[in-house]
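Only one protein chain is missing; all other protein chains are in place.
As written, the chain order gives the labels A, B and C, with residue 1 at the start of each chain.
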Amino acid sequence: MAKTPVAVLGATGMVGQRFVQLLVDHPWFELKALTASKRSAGKRYEEAAKWFLRPPMPEEIKDTEVLPTSEKSVEGADIVFSALPTSTAKDVEPKMAEAGHLVASNASSYRMEPDVPLLIPEVNPDHLALLDEQKDRRDWDGAIVTNPNCTTIILVLALKPLFDDFGIKRAFVSTMQALSGAGYGGVKSMEIQDNLIPYIGKEEWKTENETLKILGKLEDNKVSPAKIKVSSSCHRVPVLDGHTEAVFLELEKKANPKQASKSLSDFVARPQELGMPTAPEQPIIVDERNDRPQPRSARFAGSIPGMAIVVGRIRKDPVLKNGLKFIVSGNNVIRGAAGASVLNAELIKSEGFLE
Amino acid sequence: MAKTPVAVLGATGMVGQRFVQLLVDHPWFELKALTASKRSAGKRYEEAAKWFLRPPMPEEIKDTEVLPTSEKSVEGADIVFSALPTSTAKDVEPKMAEAGHLVASNASSYRMEPDVPLLIPEVNPDHLALLDEQKDRRDWDGAIVTNPNCTTIILVLALKPLFDDFGIKRAFVSTMQALSGAGYGGVKSMEIQDNLIPYIGKEEWKTENETLKILGKLEDNKVSPAKIKVSSSCHRVPVLDGHTEAVFLELEKKANPKQASKSLSDFVARPQELGMPTAPEQPIIVDERNDRPQPRSARFAGSIPGMAIVVGRIRKDPVLKNGLKFIVSGNNVIRGAAGASVLNAELIKSEGFLE
Amino acid sequence: MAKTPVAVLGATGMVGQRFVQLLVDHPWFELKALTASKRSAGKRYEEAAKWFLRPPMPEEIKDTEVLPTSEKSVEGADIVFSALPTSTAKDVEPKMAEAGHLVASNASSYRMEPDVPLLIPEVNPDHLALLDEQKDRRDWDGAIVTNPNCTTIILVLALKPLFDDFGIKRAFVSTMQALSGAGYGGVKSMEIQDNLIPYIGKEEWKTENETLKILGKLEDNKVSPAKIKVSSSCHRVPVLDGHTEAVFLELEKKANPKQASKSLSDFVARPQELGMPTAPEQPIIVDERNDRPQPRSARFAGSIPGMAIVVGRIRKDPVLKNGLKFIVSGNNVIRGAAGASVLNAELIKSEGFLE
Partner (left out) sequence: MAKTPVAVLGATGMVGQRFVQLLVDHPWFELKALTASKRSAGKRYEEAAKWFLRPPMPEEIKDTEVLPTSEKSVEGADIVFSALPTSTAKDVEPKMAEAGHLVASNASSYRMEPDVPLLIPEVNPDHLALLDEQKDRRDWDGAIVTNPNCTTIILVLALKPLFDDFGIKRAFVSTMQALSGAGYGGVKSMEIQDNLIPYIGKEEWKTENETLKILGKLEDNKVSPAKIKVSSSCHRVPVLDGHTEAVFLELEKKANPKQASKSLSDFVARPQELGMPTAPEQPIIVDERNDRPQPRSARFAGSIPGMAIVVGRIRKDPVLKNGLKFIVSGNNVIRGAAGASVLNAELIKSEGFLE
């Protein structure tokens, strides 16, 4: 299988760097272009990007010239990964799609558009079918596929097996989110040192609404939102990477913690069946220790580090009907952003949507 | 009014030190004795206690000899404040009560006994009446009065005005608790650095059950638990002092955020009416800023620093019937422990239970 | 004594807020005007300043209108406190001085000018005499007086008694500096979480050079630099407030740790003699505990909280001739910035330089 040429938009930021890291040796994709804002364009990638990941910046990418974010820069790239900020993404992504690129976007700009798949390959791979509708309706040669907000991905991946096996009526989610979720400069040290911030702009809206679309049913080229209700409260804590979420669930059918644990542990889906390279063997790891999951260890969980989520403390909820409580933790930048988009692109390629 | 002689049991630990700080210049109480474990007994307080509060240890207490925790050591003290660990408290406190002392305890050992008041002076001052029942039934000259667990106090104080004004059917609580809640040596730095721990032993049980007793009705010398249901998920975060709690409420009667805010801000109760010295003028402060309350600033809120709690982000809950969500933060060692016991003792004295 | 009208330039930032806090109830000064950048001008102080100090913003200042930083805004203020950034200070301060104001500046722009006092009132109060020279030479009605860099102040205050009593030939200083030293937004949480940054721009140059001027001799209206040599290495650590410095000294005359301790503890100077309101009774506190000073407790040391520094671990240096080692910790924003300027202004007023 010839490698598919790809590009990364917004390659110098935190999510952009994770894209580069995941794509530089990717078995299916070949990284052809990196773009960034004008300030960085023209520089070598090593100069333009203040690399903060471990391991260090891959040698083979250091000398790559960073290009300005434009259609010209990504010519020849079948897939364009977007780590652009929302406002830029809003302008740029449709142009790229119109020009024939498949845009795999981490931005929130088009997530809730009816004809744009809001995709988690383990959860709603069939929503990809919206791509045809999208191309038709918009008369584009390419298309946009999006991944959900980081907090939503981690939540919904944990909900999916329970949703399938027992049904979910209502979910209450209280998050403890990592600093990296706000971008490299998003949270000042003076704000968060010995403190927490119980507010993250738009995050509650996203988790409460994206969830319904992702778990929704595709019928007649439309997604009808799932009949689940979600309420969330989102908080920033002094942790580098890894969002942790306390979840309270009202199920349709009774399930005890052991049944729920099995449902979660056993869960595999389309990416695992297809053997997609960025798909972890086991997407949901249940940690039975009484004080887990913890973000410091959960953040690189899985056979593909950072792509599995970890669930723990599954217990009966004493208040809700058929109630269950648990904690889930996952890597917000990998499973929750760059890895999510790469997985989307792998599904698209696997399912023949690139041809 | 002559000052009432008092003693502190377990005076060298974190809660013990707060007791000393609150009592050393207290207008109603006179600190007569400090006790601690055998290891510390016989030492000067300055040697025995590794003081970690600001301001520094009061001069007048430095040379006080620390006594062993025994009935003899507290002779002459009408009120005995207990910062003992649960297991020690279980043995020691009944003996002290039998010997005629009023034990104001922060320990959990007797909180759920039917004839022991589990008291928050702003919430259920009438439960003090259990003291007579307790003395009678146990044939004690003294008695035990307890304050709830720190997380419960902060929660229930925030619930009280809403409970009175609108009724509460169900509450979901997700906490982000401070290191000091586990005692000085409770959380190792290697455990919590760049991390969080989503588990605190017995904390969820306490919040879910103590709440019902505190908000319960006193009838025929018994407390019938309130018909509210509580589910909680408790988590430790790297913050020195100040527990923060995300609360989701189902109310009996509809209340919009503005009404709830007014209900909370306007709340004053018996301690404020009586002008008790450790009662903050306004027990619940509503902070309207969109990213508050934060523990670093909330931890010393109030006219008596650390005795007021701060509520913020009051908003509609999209899932629960008559649903409301908010965040509350308060000082777990002052309002949640030592200050709580002192306030209990002040109520006891004000209401004439010492005579 | 009638209160002297004063203004604060750059009143909304971290140092500016400390100025406001120290001046709002000052017995000698009356706060007449607050200025800030254009973005804030016209707003009420409460809106313009994101207050991050404890206790909360004083009520009486909340409604004060923030003015643009200009000569007009400070008319009528005899003393103008400057918390301006270096580049702005460079332009604005001379104009203010020319217009007749006494500018007490925390900025670095004019510290090393030969006719500008670089003042620590406990260390070189006689350098104030440069003010006459400055006015003459520059033909100004007012003048500029500066305080040193925060790290330098804490260092030099600790060096002064030893310099006087034993002579100092060489000093090596390695710092562990607080986040607040970089300003509220200076250090991103992603940079410093679970990390340290061994570099602070220009800080080493400042400590190595300012020290010589401060400890220098005033002769013929000029300061001849002290014959001490200083080498420093400056590092940022995840601590909110309080710079800690490890100092290695080569003394002229032998001194054992006990003698050094006494020299430091006994030290009082002109501000203490004059009873200046912001002068701590004991400017240098020696803490004999083997693991002190620590910034969390040292940051508010002293009878005027934050104005005393704490020295500990005084021990022989095994390498240097007449060698001594110790650790010093002090509040970088109070003693090291705003409090330093206020103390300068108090000295100026006390010594009659305002008339």
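Here is the rule we go by: a contact is a pair of C-beta atoms (placed from the backbone, for glycine too) under 8 Å apart; a residue touches a chain by one contact, two chains touch by 3 or more.
Keep in mind the model is a prediction, meaning the values are calculated, not measured.
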Residue of C:10, C:161, C:283 or C:312 in touch with the missing chain, whole complex considered: C:312
Residue touching the undisplayed chain, where the options are C:29, C:110 or C:172: C:172
Hidden partner chain, touching residue among C:125, C:148, C:238 or C:302: C:238
Missing-partner contacts on subunit A, residue numbers: 52, 54-56, 193-194, 297, 300, 305
Subunit B, residues in touch with the chain not shown (by the definition above): 14, 52, 179-180, 184-194, 238-240
Hidden partner interface residues of subunit C, rising order: 170-172, 174, 176, 194-199, 208, 229-231, 233, 235, 237-240, 244, 246, 248, 290-296, 312-313, 317-320, 323, 325, 327, 329
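The rule is simple: only the chains that are shown with their structure count from here on.
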Neighbouring chains shared between subunit A and subunit B, ordered by label: C
Interface residue overlap between copies subunit A and subunit C, same or different (over half shared): same
Separation of subunit B from subunit C, taking each centre as the mean of its C-alpha atoms, in whole Å: 41
Rounded Å distance between subunit A and subunit C, as computed from the means of their C-alpha atoms: 48
Per-residue multi-chain contacts in subunit A, two or more chains: 194, 238-240
